[in-house]
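Below: one structure in structure tokens.
Removed: one protein chain of the complex. Kept in place: all other protein chains.
Going by the order they are written in, the chains are A and B; count residues from 1 in each one.
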Amino acid sequence: MRGYLAYRVMSAIPTVLGVTIFVFMFVHLLPGDPARLMAGLGATDDSVQLVRHSLGLDKPLWTQYSIYIRGVLQGDLGISNRDATAVSVHLAQAFIPTAELTVAGIAVAMLVGLTAGIVAANAHNTPWDVALTSGAMLGISLPSFVLAFILIWVFAVTLRMFPTGGDEGAFAIVLPAVTLGVGAAATIARITRSEMLGVTSQDYIRAAHAKGHAPLAVILRHALPNTLIPVLTVIGLQFGFLISGAIIVETVFSWHGLGRLLVDAIGFRDYPVIQGVVLLFALEFIAVNILTDVLYAWVDPRIRYQG
Amino acid sequence: MNTVVTRLLRRNRAGRLGVLIVAAIMLIAEFGPLLAPYGPLSPDYPAARQAPTLGHLGGTDDFGRDILSRTLYGARISLGVGFAGVLLGLIPGVAAGLTAGYYSGGIDAFVMRVVDVMLAFPGILLAIAMVAILGAGIQNVVIAIGIFGFPVYTRIVRGSTLQATGQTYVEAAHAEGARPWRILMQHILPNIFAPIIVISSLQIANAILTEAALSFLGLGAPPPTPEWGAILSGAENDLVTSPYMAVLPGAALVITILGFNLLGDGLRDALDPRMRV
Partner (left out) sequence: MWLRGSAAVLAFCVMAILAVGRTGAAAPTRLIVVQNEDANTLDPFNDGVNVGLGIGRAFYNGLFGFDATMKVRPVLVTTWAVSADGLMYTFHLRQGVTFQDGTPFNAAAVKANFDRVLNPANHIQKYGLYHTVSGIAQVTVVNDSTVQMQLAHPSATLINNLAHPSDGIISPAALVKYGNQGIATHPVGTGPFVFESWTRGDRIVAKKNPHYWQPGLPAVDEIVFRDVPDSTQALAMLKTGEAQFVYPLDPVNVKSLAGQAGVRVSSTPSIFETCLLMNEHYAPFSKRNVRLAMNYAVNKQALISTLYLGYAREMRSVVGSQLDGYAPVGTYPFDPAKGKQLLAESGYPNGFTATLWLPNDTFSQKEGVFLQQQFSQIGVRVTVVPMESGTYDTNLYLGPDKSTSQLILFGFSPSNGATDWALRANFATAAWTPALFNASFYSSPKVDALFAQADRTTSTAQRNVYYKKIQMIIFSDAPWVWLGEPLDIAGISTRVSNADVLPDQTVQVQDARMH
């Protein structure tokens, strides 16, 4: 087990390195001149040149990259062009709201998705099944910005059940988390339903039913554990998607997380902050993938190596 | 193939609905301009911001343009971007996936690292970046969607290729001394066709969604293109006073995405219910 984990972590290193090169190239390909934006409108060419020099942007790209990567290896992500604060401070400040949002989002997704999937499977071919399956399909097809507006107007403005967003109080997370989680919930519901259907036709489940166990107990104790592997994989994948899906949801709900930080940093061509956020996104994504695979291997010891 | 169609249309209610929706949207994309009562761009200031009436079934926007007409014209753009974007990612994706899966070893490791890097990069960010670099415009949205889809296809095609390569008939072809190109084209490609079809259908839904999101963020089709995401974005501020402005384009968008998702699902069930795509 430990060997497998080590293998996975080791094999992620080139990916992370690739991400740093990719993001570095990407920020330097963006049109727009950070020195000009920082020097301010109306600055002379000379002072723009001075700013460019002080940011180190006049060095060859390769030198800039090697300075950057050396810093990253020592845990130094650089200084924001915009306000001279360490990138790590910005990341730390924005990470918690995003983490709250994604965790809440995946909680919604799992709660709703697993429940709906189990109910649909056990009510196979009844109106319940049809309603839930169609609902799931709709959930996948609904763009998050459309859903967000429906939710804001129904629940925040008309019914006044929840705040509109931001973080006024603990309930403020409800609407953004639901918006973020609905797509994943639908995907989880579908895979849970189809896996459950596959399992419930197996002999041992029929046997459990025949022995007179309570139906709910059969589902939770016998059927559910056997659907765990594929469901787990999908949850892991969806969690990864949620991390990047947060960008749009954060914009619509004014949630001050990494997504907003990134969008603002792109507008200002704040290279160090863009690089920092993307690197963090990528690390999260990779970590979630590894965690999923490790859990996978832990649940089913036959799986060790998935090349 | 016949049996697939039969299975899709006869036995699968959801799949049938998907086929119906996609067919309807394609018809609208083709004949929408004939159906539209007004031009999509023609302003009519005195008629601005009218709630739906018999003359304007979907109401009018702030320029007095007929929302129904704009939505009908929009179908062509959304479908066009969806298909083109998927094709653009699919072709290199299939090529890379086949190569990686068939040759394995160094090439495989390299391709899969690239795929990992691209998958680790937040997708919408990639799209925003591409459009920021290339400038707003439909063709750049297509490119962004293509790049966005590339790792997805590569991964799936590679997996299926790995499976197919292990089959006896491929090994037999090897033994007969067939060239790799022939083996790939004649033996492997036909056998991984099913997942490609399914994933493409699902990805078209995804592409249309991405396109709308980009337009919504002001990075998609330049105005006054009647693109659904752009119409929605234009109606965003009017949502409180004139919610009808968002109803038709919003419904068109959701129904179209739903149609392709249902179709993809139906195809999967018809082709191979055990497929994991």
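Heads up, the rule we're going with is that a residue touches a chain if its C-beta (ideal position, glycine included) is under 8 Å from a C-beta of that chain, and two chains touch if they have at least 3 such contacts.
In this text the structure is predicted, and so the values were computed from the model without any measurement.
Engineer: Just to confirm, in the complete assembly, which displayed chains does the hidden chain contact?
Structural biologist: A, B
Engineer: Quick one: which of A:Ile118, A:Leu261 or A:Ala282 touches the chain that's been left out?
Structural biologist: Only one listed residue reaches the unshown chain, and that is A:Leu261.
Engineer: I need the residue numbers on chain A that touch the omitted chain, in ascending order.
Structural biologist: With respect to the unshown chain, the touching residues of chain A are 30-33, 36-37, 39-45, 47-48, 50-51, 54, 82-85, 90, 93-94, 100, 103-104, 107-108, 111-112, 115-116, 149, 152-153, 156-157, 160-171, 173-174, 177-178, 251-254, 256, 260-261, 264, 266-269.
Engineer: Go through chain B and note every residue touching the omitted chain.
Structural biologist: Residues in contact with the chain left out: 43, 45, 48, 62-63, 131-132, 135-136, 218-219, 222-224, 233-234, 236-242.
By our rule, only the chains that are shown with their structure count from here on.
Engineer: Roughly how far is chain A from chain B, centre to centre by C-alpha average, rounded to an integer in Å?
Structural biologist: 22
Engineer: Which bits of chain B are touching chain A when the two form their complex?
Structural biologist: 14, 113-114, 116-125, 128-129, 132-133, 205, 209, 212-213, 216-217, 229, 232, 236, 239-240, 243, 246, 250, 253-254, 257-258, 261-262, 265, 276
Engineer: Chain B touches which residues of chain A in the complex?
Structural biologist: 14-15, 18-19, 22-23, 26, 29-31, 133-134, 137-138, 140-146, 149, 153, 230, 243-245, 247-248, 251, 262-263, 266, 278, 281-282, 285-286
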